[in-house]
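For this view, one protein chain was removed and the others were kept in their places.
Naming follows writing order (A and B), and every chain is counted from residue 1.
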Amino acid sequence: MKKLGALIAVLVLAAVGLASCGGGSDTTSGGSGGGQKGGTLDGTYASFPDYLDPALSYTAEGWTAMADVYIPLLTYKHANGEEGSEVVPGLAKELPKISNGGKTYTLFLRPGLKYSDGTPVKASDFPFAVERMIKLNSGGSPFYLTIEGAEKFAETKKGPIPGIKANDKTGEIVINLEGPRGTFTNELGLMFVAPLPQDTPIEDLSANPPPGTGPYMITKSQPGKGWEYERNPYWAKANGKAMPEYPEGSIDSAKMTVIRNPETQVDDIEQGTYQWMQNPPPASRYQEVKEKFEGTQFRVEPTISTYNFWMNTQEAPFNDLKVRQAVNYAVDAKALERIYAGQIAATQQILPPGMPGYEQFELYPHDLGKAEELMKEANPSDMDITVWTDTESPNNEAGEYFNEVLKELGFNTTLKLINADNYFTVIGNLSTPNLDAGWSDWFQDYPHPNDFFQPLLAGESIQSTNNNNFAQYDNPAANKKMVELAEEQLGPEQEEAYAALDKEIMEEAPWAPYGTRTLSTFVSDEVDLESVIFNPTFGHYLTSFEFK
Amino acid sequence: MTRFIVRRLVGMITVLFAVSAIVFVVFMVLPKQNPAQTLAGKNATPVLVKNIEEEWGFDESLPQQYLTMMKKVFTGELIQYSPRLPVLDLIVEKIPATFSLTIGAALIWLFFGLLLGYLSAIRAGGWLDRILTGVSIAGISIPVFLLAPVLIYVFANKLEVLPNGQYVPFEEDPVEWLKHLILPWITLAVLSIGFYSRVLRSNMLDVMNEDYVRTARAKGLNERQVMTRHVLRNSLIPVITLFGLDFGATIAGTAIITEAIFDIDGVGNYAANAVAKFELPPIMGVALYGAFFVVLLNTIVDVVYAYLDPRVRLGESAS
Partner (left out) sequence: MSTEPSAERGPWSLALRRFLRNRLAVAALGVFLAIIVFVLAAPLWADHVAHTGPNEEHTVEQITVGGEKKDVVTVEGKPIGPQWFGAGGKFFLGADSRLGRDEMVRLMYGGRTSLLIGISAALLATILAIVLGLLAGYFRGWVDSIIARTLDTIWSLPVFLIGLSFGIALAVGGLDLGFVEVSGGSLWIPILIISIFTVPYIARPIRGEVLAFSEKEFVEAAIAQGASPGRVMFTEILPNLASTVIVFFTLMIANSMLFEAGLSFLGAGVQPPNSSWGTMITTGVELLRIQPLLAILPGTMIMLTVLALNIVGDALRDALDPRGKARMDAALQFEAQSGATRPVGEASFS
């Protein structure tokens, strides 16, 4: 009896002891038991990035995955919202000196930088990276074709590109452009032209990403399934000291897994199986997650994007201004708000809030009566139209909604749904018949208004394939303004001019814009929500994740 | 026999070529889309598109592209669009997941199907038979993509006893491998259990009425001996052959919906994603892989059946 009592006592004490030193929440593979630094972040993406190669990737997933791994000469401030739109020096010492009427950019590489495999970073690595990107036929190459000789290089693939001169001894890099380009500073901050060691193979390295200069490096890549990060040993040794303003990151490593079902991703975060999901919760779970976790594990993030319905201004019936204005009056922002389960903030302009140059106005408040009046006045002869949208929810529902709106206005519609991966290719190919009206969205490449106006609404941008000017809008006055403004560096004057341009174009209503999209940050209860930074261009920064 | 096998091999090669041609036509000819445009991204210039066409050979004539693609298939050089990885490697990587799913489910459905069918047949007409028949027919009628989400909701979300999807390789963790496969196995098996139990039942009932069975009973064999020695053995032949056909079809990666819903990284899921994107190389790879297995198993089934039933082997006129 006594022995049994003693045994029980020991067991009870042991149990109490174990319970009390557990401390903090149960960690799966998480932090070092309640501390702040270190730990492994387990995250999920709904799809594998298009490429895990900085020269090739042109999707949000890819850019988020590689943001803190490959640092270009310039980069964006690690901050939320508008602050994150500021271009700051990256591997370069300072912002470029722009001379020669906006055609020459001079930068200096910081000394002492190393890649994650120990190779020192040289100035000539930059022209190498540019050439590699063009040789790979990257989707990003058009941004850099104003560099002198770059176009010829794109055709012949025979370098070097005369417009880039690099001096490895002094670290000086001089870039000469064919003509002034106001957006070039922003474009130098994109990963397409992040320097790489000159022995990097000229092929898609998604399965085995090249060494980078950032605080983290990708150590393992299984395309389709996931990838892993570890700390870049040369960050602490060299780069971190050379770039003190760049954050070094709290976590030690990270593991990303592809889970194709967004519902599953949400469940996993709620249950703590995973700690972060890159994409927002699906519309069917959005409100539930928002209500339960806002402020503690969930945060709404604004983006710089415009969701809109475009109309082909070159052919009947949408070549008639009154018809287009009628459509703008008929589209009801309230309906779209519901369709996106609250993830859309209504707007009826080209430029979205958050974009420099944005000034709010509302030309076409919802008024079905006015819309019908305008339709009667216009009385278009051709009432048979085809409406296009993609299959990804809730865009497909937005498209169906638009279809119904047009039907209510009296049109005879045919709705066509195209898979999201091919949608823009199909509607961007002008030989596709019946491109009358449809859905579209546009997320900024970088925070400069020209990134919206030029590809989407400039007359010269209309091309027979890979067109982005779906409205086929060609207004010579607007075209001229766009070209002028693009050559100047962005300042308050230019921002005002862009705001005016926004209004002028909307008076012609080539689109019926309806909203700007919010994305979100959703983390498990082990992660400190406050520390996470969501950059409008690059998404969530790996260096900003911290465990509680 | 050898002539039979040789003919079948020739047939297999013909089918594989037919499949490759059909897939090629469906994805290259019908859509009137240029894959180079999709690859070039949203900012593309005509020069970029042209370069990509040259790089991938999209500017060649269609028959030429077909031949080039077939050559690449044989040399294992077939590459998918993004990321640019060899299709063969990816398929090989995903085979364990598909095999785990389909073989496991197949064994389950064969076992339970036969069990239920046997029980139904020996108690034919009784209440057990009616219940089992009802269950069987119900099982055949449920759409997979309704059953699976409901199972996930009940077992993974509400009760939290099973994971909600993905595949864990056996080498990594055998227990997790099993846990992750239980719901997908059940989903796939439910459909076929019903079917097989009814096939066995109807075969057994037919055989039980045959003369030679009655003779066996008359000779004094007890019921169990009659059942196993004569009835079961003869009724199983068609069932096994059917199983071979079905198994071939399933392993060919066509459990697409199940793989998609449970996010199992198998061959079927790979193909489904590629179809949605109109990406030809993976589809070609999976289609050929699939056709190969279907034809292989069909051939095995025919050989086995010919071996078991001399009437078929000798009576060439019947085929």
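Note that in this section a residue touches a chain if its C-beta (ideal position, glycine included) is under 8 Å from a C-beta of that chain, and two chains touch if they have at least 3 such contacts.
The structure presented is a predicted model; accordingly, all values stated were derived computationally and were not measured.
J.: Given that one chain is not shown, what are the shown chains it touches?
T.: A, B
J.: Which listed residue, B:96, B:169 or B:238, touches the chain dropped from view?
T.: B:238
J.: Tell me which of B:107, B:146 or B:161 is the one touching the absent chain.
T.: Only one listed residue reaches the unshown chain, and that is B:146.
J.: Using the touch definition up top, pick the residue from A:167, A:198, A:273 or A:393 that touches the left-out chain.
T.: Result: among the candidates, A:393 touches the missing chain.
J.: Would you mind spotting which of B:50, B:72, B:94 or B:198 touches the chain that isn't drawn?
T.: B:198
J.: For subunit A, which residues lie in contact with the unshown chain of the complex?
T.: 263, 282-288, 332, 334-335, 337-342, 391, 393-394, 396-397, 400-401, 403-404, 414-419, 426
J.: For subunit B, which residues lie in contact with the unshown chain of the complex?
T.: Residues touching the hidden chain, for subunit B, are 11, 14-15, 18-19, 22-23, 26-27, 30-32, 137-138, 140-146, 149-150, 153, 187-188, 191-192, 195, 198-199, 202-203, 206, 209-210, 238, 241-242, 245-247, 249-250, 252-258, 260, 268, 271-272, 275-276, 278, 283, 286-287, 290-291, 294-295, 298, 305, 309, 311-312, 315, 318.
Throughout what follows, only the chains that are shown with their structure count from here on.
J.: Where the CA atoms of subunit A average out and where those of subunit B average out, how many Å apart are those spots?
T.: Measuring from centre to centre gives 40 Å for this pair.
J.: Flag every residue of subunit B that touches subunit A in the complex, lowest number first.
T.: Touching subunit A from subunit B are residues 33-34, 37-49, 51-52, 55, 82-85, 90, 156-157, 160, 164-166, 260-261, 263, 265, 269-270, 276-279.
J.: Once bound in the complex, which stretches of subunit A touch subunit B?
T.: 48, 50-53, 56, 58, 137-143, 145, 151, 154-155, 203-204, 206-207, 223-225, 257, 259-261, 264, 267-268, 271, 391, 419, 421-422, 424-426, 428-429, 445, 455, 463-466, 468
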